[in-house]
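Note that one protein chain of the assembly has been removed; the remaining protein chains are unaltered in position.
Our next item is subunit A:
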């Protein structure tokens, strides 16, 4: 399903066994607001794969990419692009078009997961709990009058609530609103990242991230990571060590740990994801995992949650990334 029409290969490369020492192109950068995070993720993964003995090169998504893929004929592409075309499925569509195998979820499923409201809807249909929400385009506020729409929001959800761009990552444009007076500003900040905002009831509980990997033995949930911040888990808290305390594994009872793992696996399956994903959720005070969103290209930087979970699960990162590559090539 990855490679619709494999690239023609020279005789020499056809004789090479890709499973012995696959050649991998890591895609990082791109034109999204998360370019910087992506570049850092890409370098980390490339470095880990090299130390696991793979031949790895890094490439940006630019005009040179397709010629480079055609000429280099890598065995596999690992898109470590965060945001925009990297996660919305477009780049994956192109990889399918040119017949290159790649790590991760397919284009259509990426597109569904990338949209937080659609992802939440699919997860809810699969039986997962998710905080009550509405999706509001900017144009609607104009047509109906912003004040009235905001009043309805407050009447329905109360406070606190969370305002986010309907698509995007690294908590860019996300605000936790505790005071009604801050709601208009939060809307403006979310719309700075896109035309549609998701407004969701804030759920009290423990903030958790559960990473899922697929290898030769099947699908596994890695130990949950619990995130405790002295404020919102925003960009600053994510990428500056110090403001956030991570508990790996999360401080969960066996029942709770099983429940959040099951939720992440269910989300991964329901959304048709492949090879790896990270589900962000809140374990509410009643012990119910509340699905927030899923990431088809989870961050892989020094402070990112996926690698922390892997290490907490006793996995060696180079070996884990290598096994993901092998699963994708299988």
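As a working rule, a residue touches a chain if its C-beta (ideal position, glycine included) is under 8 Å from a C-beta of that chain, and two chains touch if they have at least 3 such contacts; residues count from 1.
Note that contacts and distances are computed from a predicted model.
According to UniProt, the chain absent from the figure is "PLP-dependent aminotransferase family protein", selected among "2Fe-2S ferredoxin", "Transmembrane protein", "PLP-dependent aminotransferase family protein" or "Sugar ABC transporter permease". Contact with the chain that does not appear here is found for just one residue of A:66, A:146, A:219 or A:266, A:146. Considering the whole complex, the residue from A:41, A:130, A:295 or A:308 that touches the absent chain is A:308. Panel shows subunit A; residues 29, 31-37, 39, 62, 138, 141-142, 146-147, 150, 170, 172-173, 184-185, 187-189, 191-194, 223, 226, 228, 230, 235-236, 239-249, 251-254, 257, 302-303, 308, 311-312, 314, 316 of it touch the chain omitted from the view.
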